[in-house]
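Here the complex is missing one protein chain, while the rest keep their positions.
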Amino acid sequence: MTTATPTNTSMIPTSKRGPRLRLYRARAYRKPSVIVPAAILLFILLACFAGPTLFHLPKPSVGNLSDYLLPIGSPHHLLGTNTLGNDMLSQLLVGGQITIIVSVGAMALGLVFGTLIGMIAGYYERIVGAVLMRILDIIFAFPDIILAVAIAAYLGPSVINTIWAIGFFNIAGFGRIARAQTLRVVRMDFIVAGRSSGISGFSILWTHIWPNIAGRVFAYALIALSYAMMAEASLSFLGLGVPIPTPSWGNIIGSNQSYMSLAPLLIVMPAILLFATIASANLLADGLQEKRASTIE
Amino acid sequence: MAARNIGSVNSPHQSSGEPLLVVTNLVQEFSVPKRGSLRNATVSAVADVSFVVDRGETLAIVGETGSGKTSLARTLLGAPPPKKGGITIDGHDVTKRNRATRKAQSRLVQMIFQDPSSALDPTWSVQRIVSEPLQKLGLSRQERDDRVADTLRRVGLNPERHSRRRPSELSGGQQQRVAIARALVGRPALTVLDEPVTALDAATQSQVVELLAELKNEFGLTYLLIAHDLAVVQQLADRVATMYLGKICEEASVATLFSTPAHPYTAALLSAIPSFTPDERPRLRLLGEPPSPIDPPTGCRFRTRCAFAQEVCATVEPRLREVAPGQNVACHFPLGADGTPSTTVPAPESLGTVA
Partner (left out) sequence: MLRMILGRLPQMVIVVLGTGFLAFSIMFVLPGDVVRSILGDNYTPQAAAQISAQLHLNQPFLIRYFSWLGDFVTGQLGTSLIPPHQQVSDLLGQALLPTGEMLLFGQIIAIVLGVGLAVLSVASRNRVVDRIVQAIALVCSSIPGFVLGLLLLELLAVQFQLVSPRGWVAPADGGWGENISHILFPSLILGLFTFPVMMRVFRAELVSQLDDEDYVTLARLKGISTGRLIFRHVLRNSSFGLLTVVGINVARLVGGVVVIEAIFGIPGMGTLIKNSVQQHDTPAALASITFVAIFVVVANLLVDIAYAILDPRVRDAAS
């Protein structure tokens, strides 16, 4: 017995490794480029989902035509009303709920199916992978909004159908990311080691590959979220997404389009919210990416 | 003389004479995209290789970079499966990928990889990594945990201290110890070691080599050792095979091969290390780069870099044949004791004219 002594223990502080590590990770997120956009997103989220009940706002579409275009700061209508007399604050917050639900739903749809397809395409490289990849290429090469327009039009405008239409082409983006990352991980020797321990393909995908690609997939999810939000807004604007009277940021802009000169705020307010949300998601994605670059790679 | 192996930790030959790994006419090829062509080119990584490793024995495979050592090792694990040829481990034909062999696989063969950072899943804890090969063995959780702790202790790690860590929280030497524990925890019949110490620093290298030798003696393991470093080979191996462009050139016991290499390639490999070359033999140098495995030379693959090549070497591929007891060589003009070809006419056995 000559070698039973562990080497290099002095280099690594040994006590309480776990908690220390978590603390360290938390600190890596504690910087303005992460916190500011995250706080804005959180605020918008809270305002949209808790605001209407908290402030006892009227329902967004029960306005009275006698309240036509009340200005900002009117009693009972903090942000005024639109041309149908609907409360704008309520429209914006409830519209935000719908926009967020649709874009998160569409993103989640893409994330689940796209990642699954991408991982399978990367793991079973040969025939299955080639076929799946061609399919993803077809969806990807195609301008997304056109397909979404087609799907939405043929399904008919509704919240659920909008999620399907946008989610469908999100599949391709997630599929590509997941496939590229899977190809990277599959080359690793620990996959060979796992296989030679008799572990099945799906088990390897779930226990080895998914944990190693999850970070990149979630980083992309923020970007996909901002795309989905734009797509929702564009579809609803074209009248193919969320149908009126259900408000969404996109259809508020679309339905008030012709009052642009008369009441520009009807368009500017949802536009600002849309912009703040998308920009925060983009900034957060950048900030997290930076963090990854500095601590992991 | 190659006298250093007397002092090695290698125990006397433990081979039982019972074949554990039988490789017959193994072929592995990869297709790579060819520039400016619609068709792919074929890389011949392992070309018609046959050998046997007995239970309890260590066979080392040495060769220049790119000679196909890793490809051979990975093919034995079925990653990817061979293009042609047979692999039998402990009586199981592992080229057949059915459920029974899959279940038995973790007991049949495990591998220790060249690069520890790629061999360990960075998202897994040491405990989980080492217990992976036990998953399909039908052990209880308690049995599994005990086996893992035992094995960790045996490779010089402290289960309490190390088993919750991720690989990135370990040093290179510790990582390789985890990889060794992972490979040996299920007591595989055959362990493939692909340059197990190349990635480590010198001091850690000798510790790990000693550990591998101890574990082998203790558990009666069978190693297929792939190495660049001939000193490591001397410490661990019973027999050595040299490999060049996917072919086995020579195969003999460690003592024989180091003292009287019969293949010019083997002699050249040994010449590269001053202490190995007996003074009375001429030094051979490997000239230039090895040819591309996409389009290997005809006849003997080594002839383009061989000092003794003749016309026949370009046309007839030499067969592996016994030139001395226990020494097999694939060369038309094998070297004699003085380090120069002993004949001027190719032997009929190497030409393949004798059945």
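Points to keep in mind about this one:
Letters A and B name the chains as they come in the text, with residue numbers starting at 1 for each one.
The rule is simple: a residue touches a chain if its C-beta (ideal position, glycine included) is under 8 Å from a C-beta of that chain, and two chains touch if they have at least 3 such contacts.
What you see is a predicted model; the values in this text were computed from it and never measured.
From the options A:V36, A:V104 or A:L147, the residue with contact to the chain not on display is A:L147. In the complete complex, the residue from A:V36, A:A108 or A:I135 that touches the missing chain is A:I135. The chain that is not drawn here is touched, among residues A:A38, A:V104, A:L155 or A:I244, by A:L155. Annotation for chain A: contacts to the undisplayed chain at residues 134-135, 137-139, 141-147, 149-151, 153-156, 226, 230, 233-234, 237-240, 250, 253, 257, 260-261, 264, 267-268, 271, 274-275, 278-279, 282-283.
Keep this in mind: only the chains that are shown with their structure count from here on.
If you average the Cα atoms of chain A and of chain B, the two centres end up 49 Å apart. By the touch rule above, chain B contacts chain A in their complex via residues 74, 77-79, 102-106, 109-111, 113-115, 118-124, 129, 132-133, 135-136, 153, 156-158, 161-162, 164-165, 169-171, 173-174, 182-183, 186, 204, 207-208, 210-211, 214.
Of all residues in chain A, those touching chain B in their complex are 1-9, 11-12, 14, 17-18, 21, 187-190, 192-199, 208, 211-212.
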